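Let me begin by presenting the structure, written as structure tokens, before commenting on it.
Here is chain A:
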Amino acid sequence: MSSFVVEMKGINKNFGEVCAVKNGHIQVEKGEIHALIGENGAGKSTMMKLLYGLFPHDAGDIWVSEKQIKNMTPKRAIDLGIGMVHQEFMLVNELTVLENILLGFEPKKGLTVDFATGRAQVQQFIDQYGLDIQMDKRIHQISVGEAQRVEIIKILSRGAEIIILDEPTAVLTPQEADGLFEILKKLKADGKSVIFISHKLDEVMKISDRISVMRQGAYIGTVQKTETNPAQLAQMMIGREVFLNIKKSEVNSGAKVLDVQDLWTSGEKEISKIRGISFEVHEGEILGIAGIDGNGQSELIEAITGLRKVEKGKVILAGEAITNLSVSNIRAKGMTHIPEDRNKRGLNRALTIWENIIATHIGDQAFSKNKVLSLQHSIDYANELAEQFDIRPRDVTMPTQSLSGGNAQKVVVAREVAMNGKLLVASQPTRGVDIGAIESIRSILEKVKEQGTGVLLVSADLEEILSLSDRIIVMFEGKISGTLTASEATDTKLGYLMMGGKTEEAAHA
Partner candidate 1 sequence: MRDFGKSLIRFALIIALSLVIGAIFIMIIGENPISAYAALVKGAFVGKLNLGKTLANFTPLMLTALAFAVGAKGGAFNVGVEGEVFLGGIAAAYIGIHWGFLPMPIHLLACFLGAMIVAAMWAFIPGALKAYYGVNEVCSTILLNYVAFYITSYLVSGPMSAGVANAQSDPVADQVKLYQFMKPSSANVGMFIAIIVGIIAIWILNKTTFGYKIRTVGLNASHAEYVGINPKHTFVKTMIFSGVLGGIAGCIEILGVHGYFLNNFAANIGFNGMLAALVVKNNLILTPFMAFFLGALKSGALGLQQATSVPKSIVDTITAVFIIIATMDLLFQFKKKKQIQQSDEPLKPEASQEKEA
Partner candidate 2 sequence: GGSEPAASTNEGGSDAPAKTRVAIVFSGNLGDKSYNDSCYAGALKAQEEFDIELKTLEGTEAAEWEANFLAVAEEGYDLIICSSSNFEEYMKEHCANYPDTKFAVIDTTVEGDNIVSVSFAQNQGSFLAGAAAALFTKMSDIEGVNDENIIGWVGGMDIPVLHDFYTGYEQGAKYVDPDITILQSFAGTWNDPLKGKELTLAQYQQGADVVMNVASGTGTGILEAATEAGKYAIGVDLNQDGDQPGHVLTSMLKRVDSACYLLIQSVVEGTFEGGSKQYLTIADNGVSLTDMSVMKEALGDQFPDEILTKIQELQDKIVSGEIVVENYEGFGPNN
């Protein structure tokens, strides 16, 4: 018997050889916001997926509202009032927002979906919680923040009483995150229970009532928010102390390494079309690009790195024009690139670590003699990088899909940084990775800069932008809405510019 809305005891789950959760516990009280934290791969998502019935667990008991539940399925979970916003959004791109929300719980009019009734129901939740969404857009037309709101409305409209949010803030701006917290507070006020997974300790401290920590699949402990501090949490998570705020080194900027002149390029959405952008990056400098996701940052990076056609304007890398050259050509001239989406772009998940590491080297003599891959050299090289960048586990013949997010990201970072290019484009380099990995990736970027490489950093995480960049440009609707130096930049100024305000006004903000 238990008096918790959710209680999971002694949970074990293996995926083939991988042990994702061993002896997992969590106890959630009604009406609390319960944070679940842990490093990448600690098994947080797996615990929650087991609770949601996405796959069966190998051992342990699950109790929901004081009933032991066997054979949990998503359908069953939903009926029990569990709603989950997954780490990767469960939204069908080709369908509209409304269709996605109604999916599985469609109001019916005869055989057809009664969209009118559905729309009215959804509107109720929009009004109640002040969640702003556009119901008739398709998912690929909306921003990540909006997609998240869609996910929340989706589970609310299904009558969720127990709400699981798996890293909801990883993709949000601070303003959006604050908005989310407001919503969570309202939900809590309405008596709903929230399980909140995050890597960001300050958020956890801000919003949660109690905090459970997992490490390497195992339960470590649960603490009251009021009785703990971030340092202790980090220690519980990682097993050692961490230092997130790396000391920024002196700007030692040299020659222009990237010169973007009046760049125009196509966009997936109207507001993400790039319409005339100019800026420079110097050697030994980190230029940060801030902005709300979907304001053209992705398109800009693609245009610079050769992945998108430049429609007008010039891109010059270390004095050489690289406008519309092929990716391989641009890379050959010294461009390196950590892409924003490691699973889609950065890695070939089905291939091994070493195969991913050499992806940018297959043309090199050392790696392929007469177009025949040199296996030994490749593996040696990969092992070297794995050591240097602390990729765990240290087995480079593992497929990258079995790595945790942080380690997968380290593979990408290692490959790109080891190229020793003239410019490193780092797009959301720490998105969704744990603080241990964040720490190491940030210090790597800092080191790269110290070696005299120019770094172009795009991040939705303002704290990251502020702590790393020497200069910051802010993008809004495909243009630059302002440029700030590190010393003059603040959260609020950036936030204001991200909403489209002008620099002078920002100064007064």
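A few remarks follow.
Here is the rule we go by: contacts are C-beta pairs under 8 Å (C-beta built on N, C-alpha and C of every residue); 3 or more make two chains touch, one makes a residue touch a chain; residues count from 1.
Regarding candidate selection, all candidates are chains of the complex that A comes from, given by their letters.
Just so it is clear, the model here is predicted, and its values are computed rather than measured.
For chain A, the touching candidate in this complex, among 1 or 2, is 1.
Every residue of chain A that touches candidate 1 in the complex is listed here, in rising order: 14-15, 55-60, 70-71, 305, 307, 326-328, 330-331, 337, 339, 344-351, 355, 359-360, 362-363, 368, 371-373, 375.
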